[in-house]
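To start, I am sharing the structure in question, which I have written as structure tokens.
Note that one protein chain is taken out, while the other chains of the complex remain in position.
As written, the chains take the letters A, B and C, and residue 1 is the first residue of each chain.
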Amino acid sequence: DEKASTNDTTAGTGGAAQTTAAGDTTAPKAGGIIKAAGGAPSAASATLDPVLINDGAGLTLLSQVGQFLAVSQQDLTLASSLATKWTPNADGSEWTFTLNPAATFSDGAQVTAADVVASIERLLNPDNTSNSLSAFATGKLSPGGVTALDDGTVLFTLNGPMGNFPYIVSSDNYNSIILPASVADTTNFAADVMSGKIATSGPWTIGSYDATTGIKYKPNPKYWGTPLLLEGLEYIFYTDPAAQVAAFQSGEVDALVKFEVAGGESLLDNPDVTVYELKSANHRQIHMRCSEGPFADKRVRQAMAMSLDRQTMIDGLFQGKASIANDTPFFDVFPSSGDRPMATFDVNKAKALVTEAGGGFDATLYGINYFEAPDLAVLLQNAAKAIGINLKIDLRGDYYDVNWVRTYDPSVAGSDIGITDYGHRGVPDVFLNAPLKSFKSVDDGAGVWNAAEFANAEYDAAVDVYSASSDLQSQKAAAEKIQAILTDEVPMLIPYNINYLAATKTKVAGVVPTAMGHFFTDKASKA
Amino acid sequence: MSTPALEFRDLRLAYVVRGQAREVLRGVSFEVQPGETYGLVGESGCGKSTAAYAAVRYLPRNARILSGEVHVAGRDVMSLDRNQLRELRANNASIVYQDPGQALNPTIKVGPQLIEAFRLIGLNKTESLARAREMLQTVQIADPDSVLGRYPHQLSGGMQQRVIIAMALACSPQLLILDEPTTGLDATVEAEVLDLVRGLRDEFGTSVLFISHNLGAIRSMCDRVGVLYAGQLVEEGSAQEVFDQPQHPYTVGLLRCLPRHGSRQSAQRLETIPGFLPLLGAELPTCVFVDRCPLATEKCRTEVPSWSSHVGRLVRCHHVDRVNELVAAELPMGTPTVVDRSGPPLLVLDGVSKTFQQGGQLIKAVRDVSLVLHPGETLGLVGESGSGKTTLAHTVLGLHDPDQTNSIMFNGSPLSGGTRRRPPDQVRGIQIVFQNPDSALNRRHSVRRIIGRSLKRLAGLSTAEVEPELHAITAAVRLTDRHLDMRPSQLSGGLKQRVAIARSFAGKPRIVVCDEPTSALDVSVQAAILNLLGDLQRDRSTSYLFISHDLRVVRYLSDRIAVMYLGRIMELGPAERVFDGPHHPYTEALLSAAPSVEGEHRERIKLSGEIPSAVNQPSGCVFHTRCPRRLDGDICSTVEPELTPTPDGGAIRCHIPFDLLGGQPVDVVPHRGRVP
Amino acid sequence: MTTPATDEPSINDPDVTAGVSGSTPDTTIQSVRHELRRQLFRSKTFIIGSMLLLFWAFAAIAPGVLTSHDPSQQDPASKWIRPFFRDGHWLGTDRFGRDVFGRAIFGAREIMIIAPAAVVLGTTIGVVLGLAMGYFRGKLDDLVSRVIEALMSLPVILVALLALTSLSGGRLTIILLIGFLFGPVIARTIRAAVISERDLDYVRAAELRGERSWYIMFVEILPNVFGPIIVEFTVRLGYAVFTMAGLAFIGFGTQPGSPDWGRTIYDERSSLLSNVWWPSLVPAVALASLVVAINLVADAVQGLVDR
Partner (left out) sequence: MARYVLRRLSQTAITLFILSVVVFAVSAVLPGSVGRAILGPFAEQASVEKLNSDLGVNGPLLSRYLRWIGGALRGDFGDSYKFRAPVMDFIPAALFSSLKLALMTLVIVVPLGIIGGTFAALRQGKATDRVITISGLTLAVTPEFVVGILLILVFAVKLGWLPAGGSARGSVANQIKVLILPSLTLTAVLFGYLSRMARAGAIEALASDYTRTATLKGLPRRTVLLRHVLRNSLLPTIAVIASQMSYLLGGLLVTETLFNYRGLGLLIADSARERDIPMLMAAVFIVGALAMMMMLLADLLIAWLNPRVRLGGKR
């Protein structure tokens, strides 16, 4: 069956070789320290508490010490890690995971089912307000849903069929690292790992950690996987991307965990730099409010979609390091996406549609003002202008200041059109639910970020079918239906999904970044 | 003969203003012999300072030497290179100028600044220190060591000037240049400084170039004087002769501008010199004085008079033979003002005191002053700087609150403290003419506006009524309508003062306070202003409270005189008596301090010590610390004397009985200047 | 008998003949104004400064005349054309292929509107405050001085940062922000000037006319502190321009796409690392030239005012 484990039984990440790696020819040499530059963990992630971590920086750091049942690889297929295989029941509403008997924690203890139960239940417990709750909601796993059949096998009982469930307990759901059952409290995770109070199973343990400046890892002496080549691993935190690039160029650091094309151009064609380019589901959504306002008319939304010259956008913003997306979360990275009709670029048709719908108008384009969003906003503005829609740009510090989503707070105005960013996921489910499903209530996870106020029963049904289907064929079928609806209704524009970019000096080999933001170094070496 | 210490050889010097060279010194030639003191007089702007600085070649960037030479100790100053010039300044010539306060570096102690000068002439530290100490003693500073350790601002103006003189004499220079060294200092202090210079000159045999506005000082100091006009010497000769029988019309005019000894405003007007100093750099193929000369003829307009010798001195005039035509005309006295003493006095001060609070210290600026002022009367207020004259005046005006209310009665009703609290008629009733017209007139307002506003506010006229009144009053102060649209900056000092006077008279005041109204003006201008004040008083029988340092002026103008010391009135009485005595020892000292142009030389009564500060005043008689007639025993130092009435209706604050007080001016002693 | 005995002013009184004898400097206000103007136009600094100023002012009013390029016209094909004068792009193009020179020209407007407006506001606040503080002294002065010190001790950019998070960055916001930040600073200078003025006798004279405080402050004193005011105004203008750029750094200010200099410099700065200097340095130079121009004029004016 599709989701059963690959025969790859090697521990750790089992990552495939880097895609665009330049010089990993010579036999890797042991020793050395890699210094990597990355952002500082956000407020929630500051103590590296696996329960709360909610950003790329946090998960990058966490995944050096903690391990998951399975690892979502660069090609977004699952490789085994702490679990060697996983099998669903007939309808995919129950999943059985078999643990790797070799796996041990840094205190030497074996990784048992009890540990898994404890770790996952900790995340499920609403009182812990874990960042992963929404993921588990999508995964249809509720408190009490995890049981240990014996020391080596764990049973996940879901509220319903869920084909992509293994991803929910893989590195994709980066909170779900497995810790000893004995661990009661993770609020001071970093400190406790440093002091040995919390044992972890990953290749590294924490040598020193300063939430403002950086972290130093030291090898896990009792590491159960293939021995490390590096002597040490170090992360330095940066606030300003430009500063990161500068530091990398001038050789203060050997690796950039992640960098943007804007500002990183100089790295792209640089002989002594290895650039890792990974397909990812990282994208921007430009929602258009369907319930009221100038965009309520479907034709206007369709016109907006047609007004975008996506290829040019990609070239302009990312020097081609992104893929065209069709205003749906089914990106070419997802196996389930199937083959899709390409979005058309047709200004005249768009103009016509706008005129049909009652002619041009003014509107305010809200949005985040980090990443390339400001530039995107300018591009949108230009495109819209071409079809008679005048967008006034108003980008705020970040999404939640402005509350232009009414789901949480009906009193706020909401917004007709706005840009926000969605990070990478291994499966489209979150994208399909949070921002698109009809919003009922905050507690019922569906549609909580539905800024477009898109409410379409047909769509909701289609999504349910998709989530339920556990085999690729049926997923593809459901996906096509969903795409049909979205490309017709166009509740949101998704012009592109951005390739994930990481870089190392060529003397560094064997690191495995993932589009999610992991930066696996268990096989890394430095010449 | 020996080489002169300083020699100007037909020096022509110009300042470049907006690309044009404007001639300031138009061929000046004179020499100062070794040991001689040469005086340079002339009204403001005629080029005195320029000459002085030319002598040490310290000239502004825009100065140009057109022709001629300056020699100091036989060396051509203009041809020296930087180092030679430095040495010349360090060893041969020193200069002392106005405003000693500015001339010393505020952030360096006196010691180092003085020692610097000695180090320059190659002494080592210890020697320099020793010499510095000596030098301070030579300039009569009592405790040199403490002074050496002080900062300039901790010294009085007199002391500062002494230090600077000490510094100047450090290198025992052949030439000492004094550019108005005593302007801004008190008469008493001035007299001391001059005595000092005189002594040192004799002691060191230094040659001195002495520049001053004060003709009296010049006469008492100098062997020879040169009269500078518009950058040309017009007369030169021995001080005595030049002052006693001036040969050039300008010199004559200059001397006649001064109130003559004992003359009174009510008796005769002062003479003035009409017209103006020619513009800087004006083309003058004529006699420079021609525009203002009563003797001017066609010849004067066409020919430059020669620098020719005449009755033993050099004069630059075509009509030297006709000067005696310029006999002092007895100017017709206007009908003298009748001081109405019959009625109630206009202003009554009854024990007025004013104490300032400053940084926790109490400054008793005015103590228990009682006065009366009658309609049409002029009360002169004299006293050294800091004696409280201005404060008293300002208190009367309501710019300060007196310590105790209702101590001032105006026209029978009590004056409340602040101006704002006074009814309009009281406000307009008392006005003031300030000392410095530059700060007294708003530089951004036109004359019309300045006077007009006062007419509106004080005379309470409507905009329509203002215009005619405006013309009337400007005419009254001898201004023409043309002046109305000018800004103060476009007016000469005298004109400014006229505007100020017009303003204060706008509301037909009963009393006008004049706080040293002419001390910033040249003598010729001063004369005109004094005349004007006299006329106005005659026409409007206004009362004046007239404050001045210049006793001569006070006497000329005042009916009665009050002498202040440390905020107290020491003496009060009719002008004649206060001047001719018997008078208070302090008054006596003040009088003796003022050198006179007539050249009669009283033995100066030296006042020992400094003026005590207004903060901690001496016990007993506040003057006892300096009093030359201090009584034996300690009564003076313990008991404060009452202000005891005198027969002539005045009063004196002294323990010495009235009839025993110094009667006639101290007997005249021979002139101390030496004729070369 | 030649000695004038009559009291005919024009003969006897020295001063009266002023102007007649031509011995006082030029005499009418007009001629003085004229003189000042002549002085100004003599000074090289002023000429150069005002030339530059005029240029930018013109750019702000009629940018279209100076460049044919639409500042927001994108052309992906011609991204990052190098200077100079290639493919009709004087100073090259930025990452969207927009004409750098064109954007610099159009960028002038934002600053030429905001900076003066902000400084006018600041100066008004400063003058009123300064006059009141300087004239009344005492408690009011003390208190306000403290507040001013407090404000001044906070770096502009920090206050902006704090304000930014609560306000939305529109033109008006920036004008208000800069205005209120500069007001106190200017007030300090004006206060000092007023204090030295209020000791002059013409203020006494006004009090002796029983004038109201406001009259003394605004009619008597104000004209006499124009000097410092003008200087402050021009100098602050420089600071304002610079501050705006700083605000762009913390994302405060004009919205993306606007050719505003500060914004552009900030947006394009990262491409410096790829040796693409022109998109950020051109506006930077424009900025500098404007501020320098303002200061040149300021110096010239100050030079005159000081006389």
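Rule of thumb we're sticking to: a contact is a pair of C-beta atoms (placed from the backbone, for glycine too) under 8 Å apart; a residue touches a chain by one contact, two chains touch by 3 or more.
Please read all numbers here as calculations on a predicted model, not as lab measurements.
Asks: Going by the touch rule at the top, give the shown chains the omitted chain contacts.
Replies: It touches the following shown chains in the full complex: A, B, C.
Asks: From the listed residues A:L133, A:L268, A:V347 or A:A461, report the one that touches the chain absent from this view.
Replies: Of these options, the touching residue for the absent chain is A:L133.
Asks: For a quick check of understanding: of C:A77, C:L140 or C:L158, which residue touches the chain that isn't displayed?
Replies: For the chain that is not drawn, the touching residue is C:L158.
Asks: Among B:Q102, B:S308, B:N324 or B:N406, which one is in touch with the chain left out?
Replies: From the options B:Q102, B:S308, B:N324 or B:N406, the contact with the absent chain belongs to B:Q102.
Asks: In the complete assembly, which of B:Y151, B:F204 or B:W307 touches the absent chain?
Replies: B:Y151
Asks: In the complete complex, which positions of chain C touch the hidden chain?
Replies: 45, 142, 145-147, 149-159, 161-163, 165-166, 238, 241-242, 245-246, 249-250, 262, 265-266, 269-270, 272-273, 275, 280-281, 284, 287-288, 291-292, 295-296
Asks: Which residue numbers on chain A touch the omitted chain?
Replies: Within chain A, the residues touching the omitted chain are 40, 42-44, 46-47, 52, 54-55, 126, 129, 131, 133-135, 187, 211-213, 236-240, 242-244, 246-247, 249-252, 397-401, 403, 408, 430, 434, 442-443, 448-449.
Asks: Please give every residue of chain B in contact with the chain that is not shown.
Replies: Residues in contact with the chain left out: 56, 58, 86-91, 94-95, 97, 99, 102-108, 116-117, 120, 151, 153-156, 164, 167, 171, 358-360, 613.
Basically, only the chains that are shown with their structure count from here on.
Asks: Distance between chain A and chain C based on Cα centroids, please, to the nearest Å.
Replies: Chain A and chain C have C-alpha centres separated by 50 Å.
Asks: List the centre-to-centre spacing of chain A and chain B in whole Å, with centres computed as mean CA coordinates.
Replies: So the centroids are 91 Å from each other.
Asks: Residue numbers in chain B touching 2 or more other chains?
Replies: none
Asks: Counting only residues that touch at least 2 other chains, which ones in chain C make the list?
Replies: Nothing qualifies.
Asks: Could you pull out which chain B residues touch chain C in their complex?
Replies: Listed in rising order, the residues of chain B that touch chain C are 18, 269, 271-279, 291-292, 294-295, 325-327, 329, 331-332, 394, 397-399, 419-420, 422, 424, 427, 431-432, 434-436, 439-446, 453-454, 457-458, 478-480, 482-483, 485-487, 489-492, 494-495, 498, 503, 524-525, 528, 531-532, 535.
Asks: With touch defined as at the start, can you tell me which chain C residues reach chain A in the complex?
Replies: 72, 74, 76, 79, 95-96, 164-165, 168, 251, 255-257, 267, 269-271, 273-276
Asks: Show which residues of chain A lie in contact with chain C when the two form their complex.
Replies: Interface residues on the chain A side: 241-242, 245-246, 249, 262-263, 265-266, 312, 315-316, 369, 374-375, 377-379, 381-382, 392-397, 401.
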